[in-house]
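Yeah, one chain of the complex is gone here, protein chain that is, but the others are all in their spots.
What follows is subunit A.
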Amino acid sequence: MAVVDPLIELRDVNKHYGQLHVLQNVSLTVGRGEVVVVIGPSGSGKSTLCRTVNRLETIESGTITIDGQPLPAEGKGLAGLRADVGMVFQSFNLFAHRTVLANVSLAQIKVRGRKRDEADRRSRELLERVGLASQADKYPAQLSGGQQQRVAIARALAMDPKVMLFDEPTSALDPEMINEVLEVMQQLARDGMTMVVVTHEMGFARSAANRVVFMADGRIVEDRAPEEFFTNPRSERAKDFLSKILKH
């Protein structure tokens, strides 16, 4: 698909885990302001793909550029880039020894160099935005999964990222908490944030995505507008996948 103003570009990316070829010549372009949802069966490489974008996973060949800059190797440059790329994890990964407020403020202070009160003010704003202003002084373990994930989103947003990566953000949540997280993500999408979302939430893919990328066995099989993909998948693999998950 042609993309007007590319923010993330992956070209011919390859990666192995031992014998397993998890990413096979993967090329993907994400435009500024675009919401790209990556779906596919487990083991298809979609989480790995998401994690290569901020180099939590290294790649063996190919190129990744973000906002025109090639992904730097380990060091200062990489840290600087990661500060601009927000990431939300399946298991939330809130800092267990810090309060909610400190979780959101920590990197603002240490990485962005903001003053503590300035950082805390911004943190409270963001917590307000995800509906958790009243929980600021609690520890992560005192919150529900859905609340923790919303704090994690606020923590990533506090860095004012250019793009947000979501690695199965609702997969570890109870069904009734999934919606509160998806609503925050919907709002972000409406506000024009560039997002790459690995998920199993087809409803979210339909309503919020500009494009759906379907992965299987380490390859991108389809890359299309959501409505087209869900109503009329081209590949057998996608038809099979959709028939299995949409049956119930």
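To be clear about the criterion, a residue touches a chain if its C-beta (ideal position, glycine included) is under 8 Å from a C-beta of that chain, and two chains touch if they have at least 3 such contacts; residues count from 1.
Criterion: contacts and distances are computed from a predicted model.
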Chain not present in the shown complex, as UniProt names it (candidates "Quinol oxidase subunit 1", "Sulfur-oxidizing protein SoxZ", "Amino acid ABC transporter permease" or "Ring-1,2-phenylacetyl-CoA epoxidase subunit PaaC"): "Amino acid ABC transporter permease"
Of A:N54, A:Q147 or A:T199, the residue in touch with the unshown chain: A:N54
Touch criterion as defined above, residue of A:A107, A:L173, A:A189 or A:A216 at the omitted chain: A:A107
Absent-chain contact - pick from A:A156, A:M185 or A:V198: A:A156
Candidates A:N93, A:S171 or A:N210 - the one touching the absent chain: A:N93
Missing-chain contacts mapped onto subunit A: 54, 56, 74, 76, 79-87, 89, 91, 93-97, 106-107, 110-111, 152, 155-156, 159
